[in-house]
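Complex shown without one protein chain; remaining protein chains in place.
We just call them A, B and C in the order they show up, numbering each chain from 1.
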Amino acid sequence: MKKNKPSIGWIGAGRMGYEMAGRLAKGGADVLVWNRTKEKAKPLEKYGAKVADQLAELAARDIVFCMVSTWKDVKEVVTKLLAGKARPKMLIECSSISLEGSAELRTLLEKHKIQYLAAPVSGNAKVIKAGKLSFVCSGPKAAFDFAKPYLNLIAANSSYVGEGELSRIVKICHNVFLGVVTQSLAEITVLAQKAGVPRHAFLAFINQSVMGSTFTRYKTPAFVNLDFKVTFTPHLLRKDMDLGLDAGRKFEVPMPLASATRDLIQAMIGQGWTEEDFATLLLQQAEASGIKLKSENKEVGDGLS
Amino acid sequence: MKKNKPSIGWIGAGRMGYEMAGRLAKGGADVLVWNRTKEKAKPLEKYGAKVADQLAELAARDIVFCMVSTWKDVKEVVTKLLAGKARPKMLIECSSISLEGSAELRTLLEKHKIQYLAAPVSGNAKVIKAGKLSFVCSGPKAAFDFAKPYLNLIAANSSYVGEGELSRIVKICHNVFLGVVTQSLAEITVLAQKAGVPRHAFLAFINQSVMGSTFTRYKTPAFVNLDFKVTFTPHLLRKDMDLGLDAGRKFEVPMPLASATRDLIQAMIGQGWTEEDFATLLLQQAEASGIKLKSENKEVGDGLS
Amino acid sequence: MKKNKPSIGWIGAGRMGYEMAGRLAKGGADVLVWNRTKEKAKPLEKYGAKVADQLAELAARDIVFCMVSTWKDVKEVVTKLLAGKARPKMLIECSSISLEGSAELRTLLEKHKIQYLAAPVSGNAKVIKAGKLSFVCSGPKAAFDFAKPYLNLIAANSSYVGEGELSRIVKICHNVFLGVVTQSLAEITVLAQKAGVPRHAFLAFINQSVMGSTFTRYKTPAFVNLDFKVTFTPHLLRKDMDLGLDAGRKFEVPMPLASATRDLIQAMIGQGWTEEDFATLLLQQAEASGIKLKSENKEVGDGLS
Partner (left out) sequence: MKKNKPSIGWIGAGRMGYEMAGRLAKGGADVLVWNRTKEKAKPLEKYGAKVADQLAELAARDIVFCMVSTWKDVKEVVTKLLAGKARPKMLIECSSISLEGSAELRTLLEKHKIQYLAAPVSGNAKVIKAGKLSFVCSGPKAAFDFAKPYLNLIAANSSYVGEGELSRIVKICHNVFLGVVTQSLAEITVLAQKAGVPRHAFLAFINQSVMGSTFTRYKTPAFVNLDFKVTFTPHLLRKDMDLGLDAGRKFEVPMPLASATRDLIQAMIGQGWTEEDFATLLLQQAEASGIKLKSENKEVGDGLS
C-alpha cells in the first residue's frame, strides 16, 4: 500500500465480515471497524484495525464497506452512517440483498453523491480464511477500478459485470447453480454408494476430476461424515432459488433444473429438515432411495485448510 | 524411473490415447505403441516411445494400456493381443465401456491370469496435455498400487474406488453430473444475459467463484464464442445419461435432475442438434428463452493452455 | 320457476356470458342483461331476456351475475353498478379473477350489505351450450343455497367449497391440472404416433377409457386436425400456472409436475407459439421428438355437439 492510501470503514464483524476486515487490515489497509456488539470486533485490533464506538465515526472514511445480514440491516446502518454531515466517497455493499433493495440504496447514495459498488461474494467464512473468496461487482466502472486494490486484499478475485445491480442477479444465478449442483451430487453419490463405492472414495475422484470445484471439495466432509452444521439453511437456499425463478419469470427464461431443485428443497423443508445445512438434500435423496446413511468417519479434507 | 522398470505396451493412439502415451514416454517409461494406422503413432517416437508393426508384439510387455473407442474395439484388440503365447502381467483398460463389457473382459483376462484394472478417465485431449487428467480405477487393490506410478506419469490424479467394475459406475456418475451441470450453466448463463450481463463477464465470475471447475473453465470459450466443435456428441451424452438412469433403476435411486436433463438432451437431438458439441444445450436454452445468441468474439481462456 | 321469483341482472355478454345468460333466460328466469356493446346482447331477447341501456338499471335486481374479462373490468362495472342508491341483494362473480381481487370485492360488497358469491366456472362457450358447465362457489353457505336454482339453470353442476375466496384457489388448481393433463396427453399422443398409431385412433381409445374426460374429448379435434384456433392462450395458461405455483409457495406445497409443465409452456412461448391455442404444446412436443405433425383430416367429435 502506497502513501496517501484511502481510509477505510468497515460495518459488520459477523462470521464473514470479521474475516474480510481482518484480511484487509493484515494487508496493510487503514481500517476502522464498527460492529453492533463491539466486543466481537475487538480481536481485529491485533491485525492493526481500529474499532469504532459509534457508527457515525465511519462517515469520514474514504471507502466504507458494508457486510451485514439483511436488507433491513443495510438500511438501518446506512441511515445511521449518513445521519451527520460527513460523507464517505464510496460505499461497497457486500451483503446478500435483493435487486430491489440494492436499487433503492443506489438512489439514496446518489442523492448524497456517494459512489456505490454492489459487491456480493462467493464463499463462506472458511473460504475467506483460505484466501479463496471472490467478489462480483456492479456499478460505475470507475468505482470498481478504484476499489479493486482493496477488494484484492480481501479476495482472490473480483469480477466486474456491468452497471447498476447486475451483480445481484449474478449472485442469485450463482446460488441457483449451487442448489442444482448439490442435488445432482446427492443423486450420483447415493447411486455410487448403492452400487458399492464408499462416499469418500467417490467424492475423492469427483473432486480431482474436471468436475471438481472448491464447492464440491468443501462440501465433502458433510457428504462423507454427515456433519450438517449449518452454513446456509434450507430456507435461505429456497429463498435464493425463488429469487432465481422470479428472475426467470421476469426475463422469460424457463429453468427446468432450477424448478425441479426448488421443489426438492421445498419437499425437504416439508419433511422437517430445516435447522441443519441445506446439504441434507443428501439425506432426503438417500431416504427416497430406500437407505439410511451413516457417517463414514473418514478424515477427509475440505480443500480449504 | 528406477532400473528394472516394467515394459509398457500402449494400444490406441487416437486423440486421447496419443496424448496419454506421449506423457508416459516423456516421463521416462519404456513404451511400445500400437495403433491401427501406424502413421498416427509415429510422432510419439520423438518422446522416446517405440512403435509396433503388429499388435501381437505388445503381448510380451509387463503392462498393456488400452485406449480405444468402443467395447467392440476393446474386444477386437484384446483378442488379437492374446492370439499368441505371450501374456502381459496386467491390462489397464481406459476406454469408456459399459459395466457389462468390463465384466466380460475381466472374466476373459482372469482365465489368462492377467491382472485387470478398469481405469476410465475424466478429461479430454486438451486436459491431458495440460496435465489435468484423472483416472478412476477398480479391480484388485494390488494391481492399482503397482500401476499407480505409471498412471501418475499420465494424469494428475488417480483414485481407487474398489473391486470389480465399480470405476465404470463412477465414470457414468461423473458424466451424468457433467450433463446436469452443463444444462444448469445454460439456464443461468441465458438468464444473466437477458438481465444484461455479457456471457464472458458472467462466466469469468462463475469460473473463479467456489462453483468454478476445470470443466466450467474449458467450456467457457464454447459458451462465449459459440464454437461448438464437437468434443462429445449429444448422442454420446444421451447414452451416458441413459446408462446412469439404468443404474438408477437397478439400484432403485430416483434421479430427478438426471431425468430432466436426459429429456432436454433428447429434445435437443429431436430438434436437429446432433453433429456439434453437446454444449449446444446453450442454444436450445436460448431459443426456449426467445433469443438467438451471437458470438461475443472475446478472447477467453479455457484454463488449460 | 315459481311465482315471486327473484329478478336477475346479468353483466357481460361476451362469448361465455352470452351463453350463460341465454340458458338462464331459456330456463324461465327474469333476466335483464347489460353489455358494453349493447348489440351483442340484443339476440338474447329471443329467449325472453331484456336488455338494459344503462348498467345502473341492474342495481335494483335481486341477484346480479358478473361475467367479464379481468379484475379491472370487474372493478369498473361494480363501481358503476353501485353508483346510484339501489342495491342488489346478491352479486355472483364468475370471471377468472385473482384471490386478491376477489377479497377486495368482498370487502367492498360487505360495506354495502350485498351478499357475495365467488363463482368461477369450468368450461368454455361450447361446453356451456352443451349443458356441461360447472360452477365452483365460495362465500356464505346461505348465499350459495339461495343462488343454487339459478346456477343450475346455467350449469350441469355447482359445487360449494367453503367460505371466502376458496373457489378462486380451486379454479386455479383446476387450471393447473388442465395444463399438466394437456402436456401429458401431448407426450403420449406423440409417442403412440411414432409407434404407428394414428392420433384419432389413439384418442378415440383414451376418450372412452377410464381416463377420458370432457376436456380430453373436446381437445381431440385440435390434436387430430391441428386446428389451434385459440380458446385459451399460452400466456393465460402460464399466468394460471404461475398463480398455482405462487399458491404452492405460500402454502409450502412442492408441485413438481406443475413446475415442469410451467417451464414447458414458457419454452413454447419463447419459441414463438403465442397467438394460437395452448394446445400447441402438442406441436412443441412433436418438434422435440423430431417430427412435424400434419392434420389427419378426420371428422372427430368433440363430445359436445
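Heads up, the rule we're going with is that contacts are C-beta pairs under 8 Å (C-beta built on N, C-alpha and C of every residue); 3 or more make two chains touch, one makes a residue touch a chain.
This one's a predicted model, so the numbers in the text were calculated from it and none came from an experiment.
Just so you know, the chain we are not showing touches A, B, C across the whole complex.
The chain that is not drawn here is touched, among residues C:7, C:98, C:134 or C:225, by C:134.
Here one chain is not drawn; of C:57, C:104, C:187 or C:296, the residue touching it is C:187.
Touch with the chain omitted from the figure is made, among A:117, A:161 or A:269, by A:269.
Within the set C:16, C:67 or C:206, the residue that contacts the chain not displayed is C:206. Within the complete assembly, B:267 is the residue of B:94, B:153, B:206 or B:267 that touches the hidden chain. Residue positions on subunit A in contact with the hidden chain: 256, 260, 266-267, 269-272, 287-290, in rising order.
Where subunit B meets the chain that is not shown, the touching residues are 242, 248-249, 252-256, 259-260, 262-264, 266-267, 269-270. Counting the whole complex, the residues of subunit C in touch with the unshown chain are 122-123, 127, 132, 134, 136, 156-157, 159-164, 166, 169-170, 173-174, 176-178, 180-181, 183-185, 187-192, 194-198, 201-202, 204-206, 208-216, 218, 244, 247-248, 251-258, 260-261, 264, 285, 288-290.
Keep in mind that, in the parts below, only the chains that are shown with their structure count from here on.
Shared contact partners of subunit B and subunit C, listed by label, are A. Simply put, subunit A must spin 180° to overlay its Cα atoms on subunit B, rounded in steps of 5. When chain centres are set by their Cα atoms, the one at the greatest distance from subunit C is B. Each chain gets one centre point, the mean of its Cα atoms, and the points for subunit B and subunit C are 55 Å apart. With centres defined as mean CA coordinates, subunit B is found 33 Å away from subunit A.
Averaging C-alpha coordinates per chain places the centre of subunit A 46 Å away from that of subunit C. Those residues of subunit C in touch with two or more other chains are numbered 256, 260, 266-267, 269-270.
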